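Take a look at the following structure, please.
Note that one protein chain is taken out, while the other chains of the complex remain in position.
Showing chain A:
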Amino acid sequence: MKKILLLLVFGVFLLSSGMLLADNEGMEEEYDEDIYGPEEPIVWVKPVESVVFEHKVHTMGAELDCESCHDDLFAMEAGAAEENEDFTMATLYEGGYCGACHDGSSAFASNTRCTTCHIGVRGHMRLIGGDGDEGDKH
């Protein structure tokens, strides 16, 4: 009798753990950098501090291909856009860079919801694990 009980408990344990594992797999697809691009968020600090871009949100989330942006809107090379003179909001409003989609119809317009991408000095600090309040201590 005892053995049967033990087996039953063990069985339930196995079953539930199996279900948990399966659940996890179903819920979160593995992030593959070869398909979706670098997982680390990109932070631009020029021309203003600090603007974030996440491949994850755009490729895995919005289901865009690499070709949607590379190499027409953005060069593959990291930090290349930042060096361009025309990497400004004015260019975005004319459909350049992020503005190609962020025009109000495909995605929210570039002149709205500023802080979605502009995470600022505080946001940048938080992202790299620093203290966002550094400047305010007294």
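Observations on the structure shown:
Basically, contacts are C-beta pairs under 8 Å (C-beta built on N, C-alpha and C of every residue); 3 or more make two chains touch, one makes a residue touch a chain; residues count from 1.
The rule is short, and it goes like this: contacts and distances are computed from a predicted model.
Only one chain is not pictured, and the protein name UniProt records for it, out of "Protein NrfC", "Glutamine amidotransferase", "Flavorubredoxin" or "Ion-translocating oxidoreductase complex subunit B", is "Protein NrfC". Among A:E49, A:E82 or A:D103, the one in contact with the hidden chain is A:E49.
Seen across the whole complex, the unshown chain contacts chain A at 47-50, 113-116, 118-123, 132, 135-138.
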